[in-house]
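One structure is given here, and the rest of the page talks about it.
With one protein chain removed, the remaining protein chains of the complex are shown where they sit.
Each chain carries a letter (A, B and C) given by its place in the written order, and its residues are counted from 1.
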Amino acid sequence: MDLLPSADQLELAAVASEFFAEQVPISAIRDRRDEPSAIPRKLWSAGADLGLLGVSAAEDVGGSGLDLDDEALLFRELGRWLVPGPFLASGGGARRAGRAGHAGLARSIVTGEVLVGLAQRRDGEPGDGRRVAGTFDLFDRPDASYVLVVDPSGAGLLETASLEDVRTIECIDPGTRLASATAAGTAPLCWVPAEDEPIRSRGLVLASAVLVGIAEAARDQAVEHAKTRVQFGRPIGVNQAIKHACVDMAVAAEAAWEQTLFAAISMRSGRADAEFQVLAANVVAGRAAVGNAAASIQVHGGMGYTYEHDAHLYLKRAHVVEQFFGSTRERLGDLLAQEAAQ
Amino acid sequence: MDLLPSADQLELAAVASEFFAEQVPISAIRDRRDEPSAIPRKLWSAGADLGLLGVSAAEDVGGSGLDLDDEALLFRELGRWLVPGPFLASGGGARRAGRAGHAGLARSIVTGEVLVGLAQRRDGEPGDGRRVAGTFDLFDRPDASYVLVVDPSGAGLLETASLEDVRTIECIDPGTRLASATAAGTAPLCWVPAEDEPIRSRGLVLASAVLVGIAEAARDQAVEHAKTRVQFGRPIGVNQAIKHACVDMAVAAEAAWEQTLFAAISMRSGRADAEFQVLAANVVAGRAAVGNAAASIQVHGGMGYTYEHDAHLYLKRAHVVEQFFGSTRERLGDLLAQEAAQ
Amino acid sequence: MDLDFTAEQVEFRDEVRTWLAEHAPAEPRPHRDPAATREYDLAWQRTQWEGGWAGIAWPERYGGRGLTLVQQLIWYEEYARAGLPSVDACFVGLNHAGPTLITTATEEQKNFHLPRILRGQDVWCQGFSEPGAGSDLAALSTRAVRDGEEFVVSGQKVWTSFANIADYQELLVRTDRDGPKKHHGITWLICDMSSPGIEVRPIETIEGGAEFCEVFYDEVRVPAANVVGERDNGWRVAMSTLSFERGTAYTASQVRLADTVEKLVDLARERTGPDGRRPAIADDELCRRLATARAEVAALRAMTYAGICRNLRSDTPGPEGSMLKLYYAETAKRVARLAMDILGADGLRATSRWNRPFGWSGNYLYSFSTSIGGGTSEIQRNIIGDRVLGLPR
Partner (left out) sequence: MDLDFTAEQVEFRDEVRTWLAEHAPAEPRPHRDPAATREYDLAWQRTQWEGGWAGIAWPERYGGRGLTLVQQLIWYEEYARAGLPSVDACFVGLNHAGPTLITTATEEQKNFHLPRILRGQDVWCQGFSEPGAGSDLAALSTRAVRDGEEFVVSGQKVWTSFANIADYQELLVRTDRDGPKKHHGITWLICDMSSPGIEVRPIETIEGGAEFCEVFYDEVRVPAANVVGERDNGWRVAMSTLSFERGTAYTASQVRLADTVEKLVDLARERTGPDGRRPAIADDELCRRLATARAEVAALRAMTYAGICRNLRSDTPGPEGSMLKLYYAETAKRVARLAMDILGADGLRATSRWNRPFGWSGNYLYSFSTSIGGGTSEIQRNIIGDRVLGLPR
């Protein structure tokens, strides 16, 4: 039993973090707010070169074939740096395509040539391997040739071009591109039934990791501000109202991170209670991210209420990622429907 | 429009408060914890002499014929001093009996000869003027010849002697005597249909006033401790963790009190939204009482966890009174079912 | 105690209701374009003035109606019930600068400014906070040096709402740096925003609002006659301004919050809930949170009424105003968050609280300002702890 990341894993995460810090600074979200796509293709390709899109895809399609806990460590960095773009859906799409035997497609996703956005069902009956219909929210559709659809019965890809009534919607998060669209019984690609591969659970783990990264970054930002902002002749962090708010953020982030790792390893090792652990991780990570981001705005006072500060970007992204793969309330119901943890 | 108590009203409350402080000190709850009744008959009679049992009963049965807001001011003091005994049910019973033409009974309740406990329905169909059946929780039954039953359809008195399967139950609050009993279709006395007099709503206002008194006393106790308890060389109230906890208690108590008065006056003056105001008062008062009492225990640290300190008595009584006239969750549903406030 | 309004007050309410139904602006407020916002807000204020509804509780000799806070409250209640936009750009003039001038200014200052505020001629802004002086307002360092009959002002202010469209500013400056305490040596000036040397930089808010600004002062000359109160006595003047803000000035917001809760109840009736089958209002959790919100805004109203009754007996608002402000802010934030929880994924769609129908996600983002602006909730808790509860500092 070992819940501490290995030196290799930490190194992997550090490389990604360095790349994001240099190449995808958070301020770029503001700069690109009016661009059709939240991330430039050049950067997308650079991310692909770094291996970000093939983390869990097999090596024969250009992936790294790493485990879910490795991937969680990387996605935490994506969250920490608020990296825009459909990494979660594209990474999942590459793995999906590879395992379904669409090696060419998988390879082109891994190399960054083809992007996959996320389609979140709003209504309509769950899809199956033959047809997918209903209305969807699309996350980061621009530049994406496909969208990943995850239904309780399974998951697959739809060609973006096959979608109808595509309407761009302004998202509260300037780093996320939102749209709505209808699928009219389109046949999905690379469909895999849920019992064959738990795509939603994998997605929830990675979304949790992103949320943890956001929770940690918001915590760090608030702590830093509390140390340096001087009022009444002393750093504001001497005041328990501020200090204890920072502590509660730290505890929430810590709980969320350890549980997310626990969930990732539970899935990897096929524990019987893996689904319980995954849902638990997503619950605590979602609360940590939204809660910490909101608290950080308050710690920052007037500054935190300005668009030019980063504080609100954490909050907005947290709300976006918390919605991935179904509503938070639905997940709480799912969690209570599980058998007790092992 | 005047929401501030008059000088007369304040005087009335001050007299009661003085009586309680001298005659019914909170420590007596501990001394009498093993007695069958939580309040000695002598004190009950003294309370009756002070007019506490006939506040809202008509003058022709010995009552004072005062208004609901006057009564709320008195019940706040009962809460503040954690006065034990079935004041709420007996006062309601006296008014009930008087209005139903049972002048003799009303008079004997007002003089303190006859006590009325509170019966809270656990199950069974709501009663009507002809029969009352089901199982009940009885509050402060010892010494009581009657219990007040309040059902949605109306309210009336049952002879305690007519109840079956009476079983004493130890209550978390050492100042409350709890029992369970069954009524097997007994004919109630002094029954009045709900549409003729809103007994439950009046009871909820007075319960809210008791809860406000508890919330205020817990706040005062915590503030006093914060001012006098020295740790790290200074009173603990200098720490925001303590100071802000006290402030939140003060705000909760203030909101609860103003709303309770608003509700009392709304009922008295027959405002169309009176029921909305009453339910709202009970919601904020219940939260203030339980929340403040819990916070006061924490402010008191180890002392607050001892039986010999008063802090826990506020908490326990708050939980008891919050259960009067139906569950808190039921009341929230009722509140949302109302038309919007005027 | 009673909740009855006098016959005269009831009549007043009827008049307000009728007038608002006939004169309320039909167009939504153009919230993204500063110039259009100014025009809209001032035009609406002018309409109110012409209708005889401006300055209900202000003295008649400065153009007000000379009525009580109860009539003012009735106005706010009917105004909120009619679903009308808040008086945003006119807020500082009507609720900070105006009341402060009434209690503290010279007759000349009052005669000039007060009617202009009521008539919708001027927009005022507040120049209090600085980059280094937020919660610690007394640490402000924008400096004013006396030069003949003028003060020469240099420095910087932040979080100044509507500075980009304002005519005047209530400006706190440091006139004495050698005082024994930093609260001394501060002066409250009326600053003409068209003075040379003033530069205004708008700062976008997290809701996308355009009203926030930084203001830079480079040797701005302000006539000495523009001092309000006395030189070096500005802290006391400013504290009374803040007491207005935390007391009665929020009445309109408090009343509007009750209306927002009812809008949300309606929304929960119409929308499908988290289970995808029943309406959101049938969801036990959402139902109880909505009911709790109803109870809280009811209590907020009761506190507001009680505060008005107290104010009718004594003129200067006390530190109790901070309790209202704190309870308002925390309730407003909970209500705004509840809307997001009811909306689920739809809450991700960017909206503005100025939208019709109401923009809930915009309102959610806006709600973060309620526990920051006008003194953070932490500062309010300090004030209440120290001045209401008498806890040691």
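For this structure, a couple of remarks:
By definition in this document, a contact is a pair of C-beta atoms (placed from the backbone, for glycine too) under 8 Å apart; a residue touches a chain by one contact, two chains touch by 3 or more.
Remember, it's a predicted structure, so these values are computed and weren't measured experimentally.
Taking the complete complex into account, the chain left out of view touches A, B, C.
Per the touch definition above, the residue from A:115, A:132 or A:246 contacting the chain not shown is A:246.
In the full complex, subunit B touches the hidden chain at residues 120, 122-123, 137, 169-173, 176, 178, 230-233, 236, 239, 241-242, 294, 297-298, 301-302, 304-308, 311-312, 315, 319-320, 323, 327, 329-330. Considering the complete assembly, subunit A touches the hidden chain via residues 1-6, 9, 69, 223, 226-227, 234-235, 237-238, 240, 243-244, 246-248, 250-251, 254-256, 258-259, 261-262, 265-266, 269, 271, 276-277, 279-281, 283-284, 329, 332-333, 335-336, 340-341.
By the touch criterion stated above, the residues of subunit C touching the omitted chain are 274, 283-286, 288.
Keep this in mind: only the chains that are shown with their structure count from here on.
Per-chain CA centroids place subunit B at a distance of 39 Å from subunit C. Distance from the subunit A centre to the subunit B centre is 51 Å, each centre being the mean of its Cα atoms. Residues of subunit A found to touch two or more other chains are 239, 241. Looking at subunit C, one finds that residues 378, 381 touch two or more other chains.
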